[in-house]
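Take this structure first; my questions come after.
Note that this complex is displayed minus one protein chain, with the remaining chains in position.
Think of it as A, B and C in the order they're written, each chain with its own count starting at 1.
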Amino acid sequence: MEIRTDLALEARELVKEDIKGMKMTTESTANMKITKMEVLSQSAAESLGKDKGTYITCEFKALTADFTAADERLDIIGRQIRELVPKSGTALVVGIGNHNITPDALGPLAAAKVLATRHISGDLAQSLGLDKLRSVCVVSPGVLGQTGIEVSELISGIIEKTGASCIIAVDALASRRLNRLGCTVQISDTGISPGAGVGNNRRVISKKTTGIPVIGIGVPTVVDAATLAADLLSPDSEEDGEKLRAMVEPKGQMMVVTPREIDLLIERASFLIGMAINVALHPDFTAEELLELSK
Amino acid sequence: MEIRTDLALEARELVKEDIKGMKMTTESTANMKITKMEVLSQSAAESLGKDKGTYITCEFKALTADFTAADERLDIIGRQIRELVPKSGTALVVGIGNHNITPDALGPLAAAKVLATRHISGDLAQSLGLDKLRSVCVVSPGVLGQTGIEVSELISGIIEKTGASCIIAVDALASRRLNRLGCTVQISDTGISPGAGVGNNRRVISKKTTGIPVIGIGVPTVVDAATLAADLLSPDSEEDGEKLRAMVEPKGQMMVVTPREIDLLIERASFLIGMAINVALHPDFTAEELLELSK
Amino acid sequence: MEIRTDLALEARELVKEDIKGMKMTTESTANMKITKMEVLSQSAAESLGKDKGTYITCEFKALTADFTAADERLDIIGRQIRELVPKSGTALVVGIGNHNITPDALGPLAAAKVLATRHISGDLAQSLGLDKLRSVCVVSPGVLGQTGIEVSELISGIIEKTGASCIIAVDALASRRLNRLGCTVQISDTGISPGAGVGNNRRVISKKTTGIPVIGIGVPTVVDAATLAADLLSPDSEEDGEKLRAMVEPKGQMMVVTPREIDLLIERASFLIGMAINVALHPDFTAEELLELSK
Partner (left out) sequence: MEIRTDLALEARELVKEDIKGMKMTTESTANMKITKMEVLSQSAAESLGKDKGTYITCEFKALTADFTAADERLDIIGRQIRELVPKSGTALVVGIGNHNITPDALGPLAAAKVLATRHISGDLAQSLGLDKLRSVCVVSPGVLGQTGIEVSELISGIIEKTGASCIIAVDALASRRLNRLGCTVQISDTGISPGAGVGNNRRVISKKTTGIPVIGIGVPTVVDAATLAADLLSPDSEEDGEKLRAMVEPKGQMMVVTPREIDLLIERASFLIGMAINVALHPDFTAEELLELSK
């Protein structure tokens, strides 16, 4: 049984020894703990099993019913995203995942909250007072099984047609710890692997493969049942591996641990991420103004 | 950490010693294993923590994409339900649970597949060739937090107005074992406790409280994360209970284990149960005929 | 071809002569025109084809994307409802209609926004600071074809069990004029006929049939195609009635006229009505506070 996590922060915890070529800084406010992790050398990347680059992890209290666009967390995360995003050019926001599978619907639902503006320009934009909006396009490409098209193919076609200068890709993640579900956000400049968070590895979308910066944003929505099991058992446990696997992954089915109210978690987290992206891309507007525009 | 299960069959497994005043018989076909468990004495009921009465458990292979109304499993389960349901009078089908929470939506979704017929009668029914349909009414009462009304209150009001002769109540359950999710059905004549399957105990709905027979039908859709943990750890484990609980129920949140594709499981299982109830109540029609009528 | 309308105000317009035993007053603000129509005599009721009682009609500008809980219209309508609702006792809010049919989903969607409080009481309510909330229960009974139970039966069962002191029933209406769709609200104390607005007459729910005051709230969501046709043709038109009917109601199907974006109209109008009911029932709280509580 293996520990699986999509969070660089948790990958770091799993490595017992010192890692060279890595820098970590932490900053805390009343509402948020922000850890910036820079993986600088190839050997550090290999130790961690994570690509070279910057990983920003925001940890905060669970989102509750009173969470609105006025919430400070949304602004803080928006500003963290803004730091990694190129300052000009068309931004392409991509909602990764399958909107029919609740724990995997974060990406498409977050994308649905993002304001598409690329088609509003010139005189029209000016007359609406929207000429300070940045050019943004938004797409939820679906999953390979529904479309027959790799997300990476679809995206590279769009980049060519739109001349996008960067990608912001949102995806559901798997973490190691249940207490992170819905209340941790990872932002990185290393790109993403669609489906990694939920068991289907697909071609990587990164600066290397697309030619433009790719900012990945993810929220853990599940813990693998096998990971929970591995964590519960002492490392020197003499349990029968076969029997254990049959218990946590019967018939090879992927089992995940989530809050019972997973639908609420997804709804709130996708609102948080969608609005934080709006805040990141349009510094001249408040979250509330952007919410109205996005309706 | 405690083992939690809504299945009488699993409750039996948890009791190590012999139980008197209990009868179990098993019957297997190519597609289904059916276990009939009769809890006959009060002391047996107490040992098990389950009320006196009959519990029929159907175990079968997971439902896959090719599952249709023509499937034999649907017919077999329909006939098992038929055995516990009074032969005449209006049947009241109740879909218990919250249709906004995926793992809890089984009841309302199954009820939506059940054919309501009570309002079709006399000449109209005859002219439609439907005079052989039994009188059925169907309700999904929602949950207390949304309605402010106990399910038991709502149901007893309906019984008075409709003169229903029996209740068939469908609810999502919690089992101990992940390999049961979506492929076990429990049918009992002991009534149900709405919300029991997902952590909210509400007033019991049974023959005692309603005055008419109550057939409960449930399908396990989750395993409590705490139950999985308890099962993984050896009984004499010296783990720190507090730490363990923080791990599987962080901040007291209820965590559950489900297949990643929980939405598909719920969709298929609710079709199975809804149609099996139709088959049980209308012996003169085939499942396919009833499916068309229910559209 | 006949003019059909569920609005008392439009029924008045259709009667050319003077009606005795009727009082009408109008009041206008920047955002709202409110017409109060009191039908005082039985002969006036017959002339109009509307029951004796009070009809308040609120007319306002169409709801647009920037409509929020802070909107003044929501408060004004809430206060109009409050005037007709008894000041104490449990209020039973009923969302009439079929949530699967977009133009008919207003009732269930509005009910879903109403805060149920009857189950929060005593010490719990006090500890939450909610002891000033009035007791409210909420139900969306579905339609006869899905349940086999008349809405009137279901409601009278609930009244007995909960001891409700009044009913607030929300339903989609048909108006004569397209320019009213989504921007007119009718509030009356004369009860409602479920399904009247969309062509299925069902038993009346009124003080006479339930024993308690029934406040009906409706928003026009459609105009019958036949009504539009009748209005377009001059009264002395010699058109062939048969041919005309085939054109606007082919094969007897009911055709309706709506905005193309009917889904948005329903979403906004149900938010308006649901929140206005909250405002009406809980005078000690603002709309925004009630919105948070209702999440």
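The rule we apply is simple: a residue touches a chain if its C-beta (ideal position, glycine included) is under 8 Å from a C-beta of that chain, and two chains touch if they have at least 3 such contacts.
The structure displayed is predicted, hence computed values, not measured ones.
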Contact set of the excluded chain (shown chains only): A, B, C
Chain not shown: contacting residue from A:117, A:210, A:227 or A:278: A:117
Residue of C:53, C:78 or C:103 in touch with the missing chain, whole complex considered: C:103
Touching residues (missing chain, whole complex) on chain B: 65-66, 292-293, 295
Where the missing chain touches chain A, by residue: 112, 116-119, 135-142, 144-150, 153-154, 156-158, 160-162
Residue numbers in chain C that touch the chain omitted from display: 62, 100-104, 177-179, 198-199, 222, 225, 228-229, 231-233, 244, 246-251, 253-264
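Convention: only the chains that are shown with their structure count from here on.
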Category of the chain touch graph - line, ring, star, complete, other: complete
Same-site or different-site touching of chain A by its copy chain B, using the half cut: same
When chain A is superposed on chain C by its C-alpha atoms, the rotation angle in degrees, nearest 5: 180
Distance from the mean Cα position of chain B to that of chain A, given in whole angstrom: 37
Whole-Å gap separating chain A and chain C, where each centre is the average of the chain's CA atoms: 43
Junction residues of chain A, two or more chains touched: none
